[in-house]
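Notes follow once the structure below has been shown.
With one protein chain held back, the other chains of the complex are shown just where they sit.
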Amino acid sequence: MNPATTKTWDEFMEGVWRQNPVFVMVLGMCPTLAVTVSAVNALSMGLATLFVLVCSCGLVSMMRKIVPKEVRIAIYIVIIATFVTVVDYAIQAISLALYDALGAFIQLIVVNCIILGRAEAHAAKNPPLPAMVNATGMGIGFVIGLFALGAVREILGAGSLFGVSLFGPDFQPWVIMVLPPGGFFVLGGWLLLFSWIERRKQRRLTEATQNA
Amino acid sequence: MTKPANPPVVVSGCHPAPAGSASPPPQVTPTTAMIRTMGLVSAICGLIIVGAYQSTYDAVAANKRIATERAVFKVIPAAKSIVEYLALPAGGIEPRVGAGDTPIAPGAVKFFAAYDERGQLAGIAAEGAAKGYADTVRIMFGYSPSCQCVVGIGVVAMRETPGIGDKIITDKDFLANFKALDAKLSADLATLANEVKTVKHGTKANPWQIDAIAGATITSRAVGKAINDSAQALLPRLVPNLDKLASKS
Partner (left out) sequence: MHETAFQIFVNALLANNFVLAMFLGLCPFLGVSGRLDTAFPMGVATTFVMLVASLCAYGLNLLLGYFHLEFLRLISYIVIIASSVQLVEMVLKKYSPVLFRALGIYLPLITTNCAVLGVALFQTAREYDFVQSVTFSVGGGLGFTLALVLMASVRERLQLSNVPDLAQGTALSLMLAGILSLSFMGFAGLGG
């Protein structure tokens, strides 16, 4: 791979894995926990956020030279709110059932910290293409995070995935998983798992350096 | 490759620093430039929003109509088409003009007249809502003028406990209550002759009572209250005007 592609790839993977917004940075928690009662809801919410993230970062990046420093936050918020409104109407047009399931949380994408954070920290300083690549990475990281939560909660809480029953009629669902406390527990569990993996990698690394 | 022992968990990083807290700007932007940029941004954003609204308007309206029709057809299986009506506070009914987001007059009750394939009245459907266990339970119920009774219910929206409260859509014994739930009006047509009421599981004695689901009494009671409140408001205005609805206009 030539250096330019490596850099782009690196930028992309940063959001997907190393700086995963859900598991590593723990940002944008409100939708993360509220809508992940099923895999479908989680995935649609993730995709909606991805769309808003990429579009807003693109537009913010295009306007970065003409936006005065003093009013930049206000302008970013207006831009984000615009794309959220677009997504809001798009989801209504695609499926009303999905719109009812996600409820006010579609509109609450506006105050999702990830988007404003990306706009401020990355898009405002970089040209449109890298900004959008970075935003796509972050967005996909967010989709993965939401899906991981939604899938676990649906499998345990309803015994199904994407509405397809997995364990047959004798399975007694863990109802608590689709109720609010379950959201906290599952995310806490995922974070534990991640910190355990990180810890183990760390130990391997120190052992390797000591042996060498 | 070195990595910090613990990945930094930046929870407080949620919030951007307020605009004013940045170190003193190299030069102060003139006010006109700020206003010009904000105006430009607002114009672009306004265009995008209006574009999205216009291009999805028809699809959204169609979706909403289909969703309502589906809910009505579920409670009145014979229905093939619906017409939306308002029952006015002064008594009397009128077809609702400008469906969708237009606000309805205060005190008016919305209902749907459902017609079968020959254009004859198959039943009336109306919405009701009452406080359940977790949140408001919103239901749609079908009313048959010929037997003066409720002939079916469907849930429009609820957040009841899965596996307990949400049995109201699946529990066969509970749904059997709504095969012919008595909703006759009293002689002066001012109120229901007997209040629709949810009673404890296994104590149903009269056709206007609803046998609650054991273990989900609060949700069952919400369904009863929703039907009762809505029927009390709607039926006294509706029944004297039923002949106006007899066939599709």
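Letters are used for the chains, namely A and B, taken in the order the chains are written, and counting of residues starts over at 1 for each.
As a working rule, a residue touches a chain if its C-beta (ideal position, glycine included) is under 8 Å from a C-beta of that chain, and two chains touch if they have at least 3 such contacts.
From a predicted model like this one, the values you see are computed outputs, not experimental measurements.
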Chains still shown that are in contact with the chain withheld from the display: A, B
Residue, one of A:Gly15, A:Pro130 or A:Gly183, that touches the chain absent here: A:Gly183
Touch residues of subunit B, complete complex, unshown partner: 6, 9, 11-12, 14-16, 18, 21, 45, 49-50, 53, 101, 103, 128-131, 133-136, 161, 218, 226, 229
Positions on subunit A where the hidden chain makes contact: 26-27, 29-31, 33-34, 73-74, 77-78, 81-82, 84-85, 88-89, 103-104, 107-108, 110-111, 113, 116, 176, 179-185, 187-189, 191-192, 195-196, 199
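The definition used in the following text is that only the chains that are shown with their structure count from here on.
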Distance from subunit B to subunit A - Cα centre to Cα centre, in angstrom: 31
Contact set on subunit A toward subunit B in their complex: 24-27, 59, 63, 66-75, 78-79, 81-83, 85-86, 89-90, 92-93, 95-97, 100, 113, 116-117, 120, 157-158, 173, 175, 178-179, 195, 198, 201-202, 205
Residue numbers on subunit B that touch subunit A, as the complex places them: 3, 5-7, 9-11, 13-16, 18-20, 22, 25, 29, 33-34, 37-38, 40-42, 44-45, 48-49, 52-53, 56, 59-60, 63-64, 66-67, 157, 161-164
